[in-house]
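The other protein chains are all here in position, but one chain of the complex has been omitted.
Note that the chains take the letters A, B and C in the order they are written out, and that residue 1 is the start of every chain.
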Amino acid sequence: MITEPFEYHSPTTLEEAWQAMAETGADGKIVAGGHSLIPIMKLRLASPKYLIDIGRIEELRNIREEDGRIEIGALATHYQIEASDLLKRLCPLLPETASEIGDVQVRNKGTIGGSLAHADPAADWPAAILALEAEIEARSARGSRSIKAADYFLDLMTTALQPDEILTSIRVRAMPPHTGQAYLKLHHPASGYAMVGVAACVTLTESGAVAKAAVGLTGAGAKAVRAVAVEEVLSGKSPTNHKLDEAAAVAAQGLELNSDLYASAEYRGHLARVYTRRALAKAVERARGASSLQPVAVQG
Amino acid sequence: MADGKRALTGTVERREIPALKIRINLNGKWRDDDVEPRLLLVHYLRDVAGLTGTHIGCESSICGACTVLVNGDAVKACTMFAVQANGAEITTVEGLATNGKLHPLQQGFWEEHGLQCGFCTPGMIVAAHQLLKRNPHPTREEIRKGLQGNLCRCTGYQHIVKAVEWAVENKEQ
Amino acid sequence: MAIAILGERIKRKEDPRLIQGRSHYVDDFKLDGMLHMAFARSIYAHARIKSVDVTAAEKMPGVMAVLTGADLKGKLGLVPCAAGMEGLKVPDHPCLAIDEVRYAGEPVAAVIATDRYLARDAAEKIEVDYEPLPVVVNPEKAIEPGSPLVHQKLGDNLAFVAKLEGGDWKAIEADTSLKVVKQRLVNQRLAPASMETRGVIASYSPGEDMLTVWSSTQIPHILKTQLAIMTGLDEARCRVIAPEVGGAFGSKLNVYGEEGVACFASRMLGKPVKWIEGRRENMLATIHGRDQINNVEIYVQPDGKVMGLKCWIIADLGAYHQLLTPAIPTLTALMILGCYNIPNVFVETKGVFTNKMATDAYRGAGRPEATYIIERIMDIAAREMNMDPAEFRMKNFPQPKEFPLALPTGVTYDTANYQKALKKLTKISGYAKLRREQEKLRKKGKYLGLGLSTYVEICAMGPSSRMPAGGWEFGSVRIDPTGKVTVLSGTSPHGQGEETTFAQIVAEGFGIPYDDVTVFHGDTGMVPLGIGTFGSRTTAVGGTAIHNAVEKLKKKMARIAAPKLEVKPGELIFESGKIQTKDGAKSVAFGDIVAEAIFAKQLPPGIEPGLAEQFVFEPPNYTFPFGAHLAVVEIDAETGEVKLRNYYAVDDCGRVLNPMLVDGQIHGGLAQGIGQALWEDHVYDENGQLLTGTLMDYAMPKAHQFPWFETSGMETRTPVNPLGVKGVGEAGTIGSTPAVVNAVVDALSQHGVRHVDMPLKPEKIWRILNQPMSA
Partner (left out) sequence: MKIEGAYSIAAPRETVWQYLMSPESLAHALLGCEKLEPAPDGSFQAVLKIGIGAVKGTYQGRIELADVVPPVSYRMKVEGKGAGGFVSGEGTLSLSADNQGGTKIQYSGEAQVGGLIASVGQRLVQATARQVVNQFFQAFSKQVLSPSAK
């Protein structure tokens, strides 16, 4: 499998990248880690005439925190996130999600920005990004803008990014006190993609009721979605087993579910419910175990 | 509306693409080459640099036969262009032995019969190398997870796990 | 230095080059002026080729030639099929399709260019105009009247019908006390998916008129003969080299059209031509395994003794015959009785053409299907008889003293002790304790399943009278003037480790250090004769040839040594680098006799100088390794996910020459057999499009999916060869598939589940668990 010929650009600043994008227009394509794009190029299902490799724009590689706001550069690799002590402390959902992506080699090279820009319907990040209510920073020569996770995923491999924009970073808030997070998925036995993946963030009140629940669902349909109905059932309620069941029951509500060789739409709907239930339960358990000073650590 | 400039076959007309200069530190030695941008790193290693120990198994970044270390990180060389590795330090299976002495992992694979046809072995050893760098004392479970990106059709993996354990126990040898 | 080498855990001779990446697989060779070949393949499962337009491809940079079926017609022979049986229909199988394509992935045109990228670019430019034709994918539908025909000329899609019958069916059918237990079983299509895909370099030198071919093959000698026939060259002008081969599992026990095209192109262009298969091509157009539908029924006495078995096999052969395609399902019939002394048998096998890639030998080749059939139906019957599956099996095993045992299928099992294997298994696994645990968990609503499988397989292929093209094997042993030994084998191992095992045989025989022995194989220019590596035959048949050549040499050396020591040759033994009397009182150094024989200064009269002997071993029978496996599974009732929790295996492959290598073979086999049960499935849609074209979709097992295999052995030697070796290459694959399925069905049995077809995907299990409980 060999790609079609292309011209290669390797900007070291965003400005250079924008310029290359402007010059190449629709014939150009940005590549970061390459783990979404290069396989498709090798199949010749994508054959950009110009490849703009943003992998050398060092400023996009950092993970940093300021006043409880965490910024993850688009070029941060899945492994970088998986191994980040900062994130394990402040937003453990991200390392936990990262650890479920592909395999070690893929995590070493693949980037969060690349994955989100590609928006594969079975990718893991979208679930976490939605559950964390992250903001996606898109920058172009025109300026920068922040896109809410909920507004970002439009359709199958289609995002709110404009053709001249580069996804530069993802911003999330540090996990508030009494919060638990969890990401669970059923792996496709070959590709490792999520047949269904569920990210849950649950914040409890002092009395143990659900102050806020946020659930992101990937793999089920053409794009990742926020399971709003699930969240509504839980909001303000005590997360009893019964309540979690009730909430999970509506996980697949209103979704147009995918169906493929490995899982029918009906089964995916079922998985969405089961995994939502399990992710919620795990998040609640962690929230209960977490004190305000010491957010829960991710379990292996 | 029709854009007359486009080829209709879905493929781009072949154009003359200038070769690019790349400089790569391969197993400790710098080398300079002119490469076509689309040249995959694995083909660069095998066909240009003549290091055929790195193999091509699946071409879809699943099997890991092409695993090499790029700046110390295990990556699948079939899913990376050589130009992307410009300036990088690359270690292939050929670069693991030092002064003719096998790396403990290589020795472990030999001692514990961690290979049969040997085709997946270089990638498997490089992936195991990465694993032990990050986790010097992995459990069996962790070894298996650490090698999730490497397929072997011959061994059933058990002797590979033992090979990695051998390397852990005999690191200093 | 008196080391007993045979039976020892000895590190492999093959490994130093492999672990350092210094070995050479086909793609690692670079020849001067080498060209690269790429194929354009059919995107339809069945279509008429209206035209192939290669003009754009020919104009592409670097392109030296573009070939189509029309260019080869009459100039390059057809892809051969060696399997014959009465009434077998053998359709023409051109190397490149002519007029019609019959499966998705069939090669239509080849581009030869100066580099592999340019070859691919040009292949993409080949325009084929197809007229789609009706497709048949389902083999049961293919033999219904009115089905679309894969080969119009043949009149129907039935390639053959073979019947095998033994015993007295009238008595059985009249016996109303017998309980008839029936089941329909599907053995799904699999991809062999060796890690190295296929590959070939054909290099024709016009001056010498010599064709040298490097091919990733299991059968260099057969390939040489067939390529000579296909190209029309004298066989003496052809040499085939199987360099390092990165796994094969039967898929390279073949002669492929691409190999023929590479030879043709090299002859046409006078340059070496390399073709390396891509993984997608490998999934599409390298032979597939299994793919049978089996309707089985057994007749059981009230006491649990099974009196008869009937089975109707529909084998999906795909669109064309590859080398052994039609022969594979006949092995299923041959081994369908498994380890049970069932006196009456009837098997009807129908080989059916469909618009899919050919099936052929894949690890086990016909026997995994047989074992699956008998082990599933035995389990189902045990449940219906309210007997524990272990007890039910015991009831039907023949006694060890009954061996050699002639079965109504026409085969004679050499030696076995099935009872001992099963007892050992139940002991090491704590079977009784596991059953108690199962009971406890059931009460808590948890699903734990135990699955047994006791298998026997047919190995050491095999007597020439029963083989398509010879079942003997060649070995030669030469002692060089330095006293070191060079061994040549006609087998072609590719991971099994026979460079090591053969060296062990020779070192043990001569009583010399293992390091003094070097083994070569896989080069027809070096090894004069050979059949190849498949059917767990390499050590049992090929090793015996070497062993016997060693014995010939020892006789000769003893004749030279005896007069010196003033003893009779028969009194001498070879040990610790010496040729000596049994009590060690008189001895002469091995090297001294070597020098004597080779420099021939004072050889006794009548003895030829030199120490080189060869032996062609013709096995008198197959061998029949056996074993007992137990799988323990847990099922997540909510999602249907199956977790293989434990796996225990007791395997008896006859005498063990190197336990480490035997373990390795068992482990690998287990992984493949478990893979079939749980994950692997090579799926075509109803239009004949392959849906699992990459390893992103085809689920090859990974390291984290397995528990620790608890394996242990037994050694029941065979009298079929002097080594007592039976063969182990396929055992794990054969035993494990039914064990896992039996375990899952066992777990679900409380739900009234009788059978689930493979692979046991979570959705299937979930659906079953969500059906209302049957009574």
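Before moving on, here are some points about what is shown:
Note that in this section a residue touches a chain if its C-beta (ideal position, glycine included) is under 8 Å from a C-beta of that chain, and two chains touch if they have at least 3 such contacts.
No experiment lies behind these values; they were computed from the predicted model shown.
Within the whole complex, the absent chain has one touching residue among A:Ser10, A:Thr218 or A:Asn258, and that is A:Asn258.
Annotation: of C:Glu124, C:Asp523 or C:Glu575, C:Glu124 touches the absent chain (contact as defined above).
The chain not shown here is touched by just one of A:Ile101, A:Ala122 or A:Ala290, and that residue is A:Ala122. Taking the complete complex into account, C:Met696 is the one of C:Met696, C:Val725 or C:Leu769 that touches the chain left out.
For chain A, the residues touching the absent chain in the complete assembly are 29, 36-37, 40, 43-47, 118-119, 121-122, 155-158, 191, 193, 221-222, 256, 258-262. Remark: the residues of chain C touching the chain excluded from display are 43-45, 104, 124, 132, 280, 283-284, 685, 687, 689-694, 696-697.
The definition used in the following text is that only the chains that are shown with their structure count from here on.
When each chain is reduced to the mean of its CA atoms, the one lying nearest the mean of all protein CA atoms is C. Averaging Cα coordinates per chain places chain B and chain C 29 Å apart. Per-chain CA centroids place chain A at a distance of 44 Å from chain C.
Residues of chain C found to touch two or more other chains are 116-117, 121, 124, 278-280, 695-696, 700, 702.
Looking at chain B, residues 11, 14, 36, 38, 59-60, 62, 148, 150 sit in touch with two or more other chains. Those residues of chain B lying in contact with chain C across their complex are 11, 14, 36, 38-39, 43, 46-47, 50-60, 62-63, 65, 92-94, 96-97, 102, 106, 109-111, 113, 115-122, 125, 140-141, 143-145, 147-148, 150-161. For chain C in complex with chain A, the residues that touch the partner chain are 116-117, 120-121, 124, 278-280, 638-639, 641, 678-679, 681, 683, 691-692, 695-700, 702, 705, 761-763, 766-767. Interface residues of chain C, counted against chain B in their complex, comprise 11-12, 14-16, 18-25, 27-28, 30, 60-61, 116-117, 121, 124-125, 193-197, 244-249, 276, 278-280, 494-497, 660-661, 663-664, 666-672, 694-696, 700, 702-704, 706, 708-709, 732.
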